[in-house]
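Apart from one protein chain that is not included, each protein chain of the complex appears where it belongs.
Per-chain residue numbering starts at 1, and chain names A, B and C are given in the order in which the chains are listed.
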Amino acid sequence: MTQAWRCLRAIRLTATSRCFSSTAHRREIRDLADLPARVHPKVKETSNHDLLALQWPSPPRNILLVRKDDDTEVQTALLEYVNHIRSSYPDIAIVFERYVAEQVHHNFDFPVYAPLSENSNALYQEKIDLTSTLGGDGTILHAASLFATAPRVPPILSFSMGTLGFLGEWKFNEYKRAFRQVYVSGAPSPLKSTDDPDTSSASTAKPGALQTWSNIKGKSMGHTRSSRILMRNRLRIGLFHSDGHRLPHEPPFAHRDHECEDIFALNEVLLHRGALPHLANITILIGSPPHQRTLTTAIADGFLVSTPTGSTAYSLSSGGSIVHPLVNSLLLTPICPRSLSFRPLVLPANTPITLRIDGSNRGKEIEVSVDGVRRQQGLKAGMEVRVVGEEVTKPGEIGQVADVVGGVPSIVRSGGAADGEDHWVGGLNSLLKFNYPFGEDG
Amino acid sequence: MTQAWRCLRAIRLTATSRCFSSTAHRREIRDLADLPARVHPKVKETSNHDLLALQWPSPPRNILLVRKDDDTEVQTALLEYVNHIRSSYPDIAIVFERYVAEQVHHNFDFPVYAPLSENSNALYQEKIDLTSTLGGDGTILHAASLFATAPRVPPILSFSMGTLGFLGEWKFNEYKRAFRQVYVSGAPSPLKSTDDPDTSSASTAKPGALQTWSNIKGKSMGHTRSSRILMRNRLRIGLFHSDGHRLPHEPPFAHRDHECEDIFALNEVLLHRGALPHLANITILIGSPPHQRTLTTAIADGFLVSTPTGSTAYSLSSGGSIVHPLVNSLLLTPICPRSLSFRPLVLPANTPITLRIDGSNRGKEIEVSVDGVRRQQGLKAGMEVRVVGEEVTKPGEIGQVADVVGGVPSIVRSGGAADGEDHWVGGLNSLLKFNYPFGEDG
Amino acid sequence: MTQAWRCLRAIRLTATSRCFSSTAHRREIRDLADLPARVHPKVKETSNHDLLALQWPSPPRNILLVRKDDDTEVQTALLEYVNHIRSSYPDIAIVFERYVAEQVHHNFDFPVYAPLSENSNALYQEKIDLTSTLGGDGTILHAASLFATAPRVPPILSFSMGTLGFLGEWKFNEYKRAFRQVYVSGAPSPLKSTDDPDTSSASTAKPGALQTWSNIKGKSMGHTRSSRILMRNRLRIGLFHSDGHRLPHEPPFAHRDHECEDIFALNEVLLHRGALPHLANITILIGSPPHQRTLTTAIADGFLVSTPTGSTAYSLSSGGSIVHPLVNSLLLTPICPRSLSFRPLVLPANTPITLRIDGSNRGKEIEVSVDGVRRQQGLKAGMEVRVVGEEVTKPGEIGQVADVVGGVPSIVRSGGAADGEDHWVGGLNSLLKFNYPFGEDG
Partner (left out) sequence: MTQAWRCLRAIRLTATSRCFSSTAHRREIRDLADLPARVHPKVKETSNHDLLALQWPSPPRNILLVRKDDDTEVQTALLEYVNHIRSSYPDIAIVFERYVAEQVHHNFDFPVYAPLSENSNALYQEKIDLTSTLGGDGTILHAASLFATAPRVPPILSFSMGTLGFLGEWKFNEYKRAFRQVYVSGAPSPLKSTDDPDTSSASTAKPGALQTWSNIKGKSMGHTRSSRILMRNRLRIGLFHSDGHRLPHEPPFAHRDHECEDIFALNEVLLHRGALPHLANITILIGSPPHQRTLTTAIADGFLVSTPTGSTAYSLSSGGSIVHPLVNSLLLTPICPRSLSFRPLVLPANTPITLRIDGSNRGKEIEVSVDGVRRQQGLKAGMEVRVVGEEVTKPGEIGQVADVVGGVPSIVRSGGAADGEDHWVGGLNSLLKFNYPFGEDG
């Protein structure tokens, strides 16, 4: 890899020309399709068995920025953040969702990228190296949904703003440090810094060419540790007709060409009675044929199959236990079941679960939602949702480096006393007010 | 009252002519408005402080029959039941809801009654002496909803068929005994029986005239105890604009002339996020100005304010305690609250509770449902639901006879070991499977 | 009653001599038995139907002070409080529990009272006009236990110190205002004040003589509202052998002469497996013979029958609903039941509940505790705890004055925005952290 660093200077010079050569390119939206292919990060097993160390084989180039809508604080932060990335990491191409790009591109004096053709989800998963979100958990869920058809999701760096952020741990005012740490993860350390300001905005000569870590403009990289990653496992979800054929998914979760393959969810899939205040009858089956068994036919407002990540979302409100994201499992949580004896279940992640709309619901449609996004078309009697935890391959031993397939690599916050730790316990206390003590001053 | 019984025979003769004089009247739907005014029953305090003894000042005449729809078993039972009432109690006028009358009247060779004008709810409460239902709890709720604007509801005799009947305790095969017992409650006991079959179908000379107990056709009345009544208290519900003006209710709960007065619910009023899988923000206030206090602003799928009767309905599914119908209280139960620390509350029945749609819901409409019937129009930010338990006046001392104002007088099942007892404990075990024991043989 | 006020001045003069005539009487513990008989307060129904107005027919004289042990802050406060009462209301006799009197009497230069004979509980209920507690809920529970055999409990004025006080609402720094308000409740208002310091420490000539409101030393009484009272209903508890004979209670709940009559609890009665980690089998019966029904035989760590007051105590921790103290009811809450389908129940206060130790427990003893005090001797197979809500008679109409029988008259906090309101809703929020919101700033 050292080879890459050597050609640093030369490349930077050309890179400059890419971005600033022509004012014509400014305030412009270019097609994401034109960017070079994605850089797949590697991960290294750490001694803290729970977290993995991020390792870029070459620096990330295509950064997707996802923001919460209709929030001026977020909007202001976005501009500051993008300008910082652009000036400090000039090699980086800034990508937005198309509608966002249209709203914001005139704020920047450089071109931004967005998927300009139809198959936006497919493009994201081919091109995006890193996603960064500004907003709350809903923003992270939305970002993840853009990769709902992808077995390999780029790392997500999330800043919580405006609303409760249980999933995204970074404060916005840490953005410079946070971004730098992610950027250099895997780079030979310390990066040699150059003092020559002229050469500091290096980038690749042309899209697709090998890229290396740039010197961060005007600053030495210093010594930095790799970012730590918490792999959040997802659900794999298929929808089926009573005759066994697949039903299509709807955007933002859709495959291209209306393919009806499985999609992935970060929090949960929900079946719910919807607007009509009458109960849903749902049969729950465990396992896959020929080992499939009926667990129960249940009458309820709805059902959730949730990931451990989702255990602090809707499942929590429905009375489910709180499950650490690294417990390899699925939660089956009923919503207002018409039974005194339905207790939430935690099953192994590899357990196939089928939720079948019972015949007794007759005309009634049962609504299905994924990560808080409702499918326009509800499910009718006989239709099924089939769910299983996604399969994840990880490096097995400390120090081993590997590709990760499966899961959403979430960059955990570093710094302070609990540097590089998993912040889950802290979040229980500070955000969920877990076991909040009785008494006056609480 | 003995005066009434003396003229028994004469009246019967004329009564016959009312119903059978002309074949032209058969298979006909007549207007409920033509029937004589309602007979208000009295109640007597019993030594079993929980239950009241039913006392008709004169025999009930106008019986409203409410059935579960689309159920052939129920339909068959209805015909049998109506024919029995008609032949054994020929004085009685059989009333249906209009759409039911249209479906069933051709099965009978005598006229049936239904509200043929608009103000059906108003008519029911002016005319109906007794309601009898065939179906499940939903049927009883529907029957009660026809009296949702009435401070004084006629007694309800309910037969459970087809579905779980937690509210209606009688089995259909007990219908003869059950009906007779209700009919004669308050009659001098034993009624003198006549053996003359010709005279056995007595009734009133003309609508509105004083009526007395008929000899039940071909049978001596024997000695019977008064029916026992469990008073089920209701909620009083008003809907309000943010400017304090009232919103109208919708059928079946509507007042005549689109009056926006309070209505009554037997189970609960529900605020719910509806079809959109996003949380509702609702502020809950306790008490009425100037003593009103904010309890909390809560984020949840929804909220229930429930009667004790409703404590075994939706509130149960949402984790509420089971409250005996005679505990004079209201339940405030959240549905999937986004909080670890929202515990269901039980408040005194006379506590005014206000649920205000919080401004933060912005455009989103929150759905409001009463006893399982959803209002077409949802509530917007600032709108309020105001709820309080209805006021009920009852006789205070054992043996005292009084009018009852408020509550739904529900006729409890008699016979067997626990004759005249409140069957609530039994229902917990046999229907709700309360504390169902672990183990093989269940 | 005006007669009483007229002889004010004369009486005061003699009263002085009672207390200060001889230094020999200082630092002395006198027998509570020597004090005059108790003054039973009356209550008046208020427009705020929930709370009653306290009305002394003549000023309270014998004040029992109950404090939390082993707490120096409480101890310091106690001295300040007693000295204030003594100097401002010199007619008042200060009573302590005997062991407390022995610890504290040397701090005072006047005699204090305590029960010096055996039957202390009997004495308290004959002599005490008002109880005042310094400490937490445990202190209030203890104070109530001293009246566990009394159908009529004197009002309790509680200051919370040191630990969470959900039951006692006053802050200690309000003690002067609080005490004065209680003291003058029912006095003609405004009391005529005299400026003559010599006459300001009036009291009764001799114990037993009629007493009247003293002018509070050196101060005009001004205009004060009556104190507001929240009546907290208790449980009535009996313990029975399998042969139907009663078992005795143990101190502090014991009757005199080891009588085995019912006792009263403010929070709850608890049956529990105790130290052995094996389940208890308990049969629960509802009603009294011949209408008694078996609710269930349950296997659990234990069971609670709780008052609404106790609903925020142990029952809360066991998953019970929060029930407002004015809901006239009993809670049946299981502790760790070996069942998926045991839901807490709320029953009418007049429901007799029997908890019978099942034969299957064989040798094992089940522990029984009342308000957190464990009976030394556990219960064996066949033994029963029988519980029912105490009967309470209250004035029925606004403005009506009456004796109250039953319940613990708890003086609610006045002042501030919610003057004279029931502070229950406030306590839920400030102390129990009810529906504590998620998010950063807590």
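As a working rule, a contact is a pair of C-beta atoms (placed from the backbone, for glycine too) under 8 Å apart; a residue touches a chain by one contact, two chains touch by 3 or more.
These figures come from a predicted structure and were not determined experimentally.
Here the chain not displayed is in touch, across the complete complex, with A, B, C. Set against the missing chain, the residues C:128, C:284, C:300 or C:408 yield one that touches it, C:300.
Of the candidate positions A:252, A:277 or A:320, contact with the unshown chain belongs to A:320.
Considering C:173, C:292 or C:317, the position touching the chain not shown turns out to be C:317 (whole complex). Among A:227, A:339 or A:410, only A:339 touches the chain that is left out of the view.
Screening C:335, C:379 or C:425 against the full complex identifies C:335 as the residue touching the chain left out.
As for the chain not pictured, it touches subunit C at residues 270, 272, 274-278, 300-301, 314, 316-319, 335-341, 367, 369, 372-374, 432-434, 436.
Annotation for subunit A: contacts to the undisplayed chain at residues 48-50, 286-287, 291, 293, 295-299, 308, 311, 316, 320-324, 326-329, 331, 337-348, 350-351, 418, 421, 425-426, 428-429, 432-438. The omitted chain makes contact with subunit B at the following residues, 164, 339-343, 430-433, 436-440, 442.
Definition applied: only the chains that are shown with their structure count from here on.
Simply put, subunit A must spin 180° to overlay its Cα atoms on subunit C, rounded in steps of 5. Among the chains, the centre nearest to the mean of all shown protein C-alpha atoms is found for B.
On a Cα centroid basis, the chain most remote from subunit B in this structure is A.
Distance from the subunit B centre to the subunit C centre is 42 Å, each centre being the mean of its Cα atoms. Averaged Cα coordinates give subunit A a centre that lies 58 Å from the centre of subunit C.
Computed centre separation for the pair subunit A/subunit B is 53 angstrom, with centres defined by C-alpha atoms.
Counting only residues that touch two or more partner chains, subunit A has 339-341, 432-433, 436.
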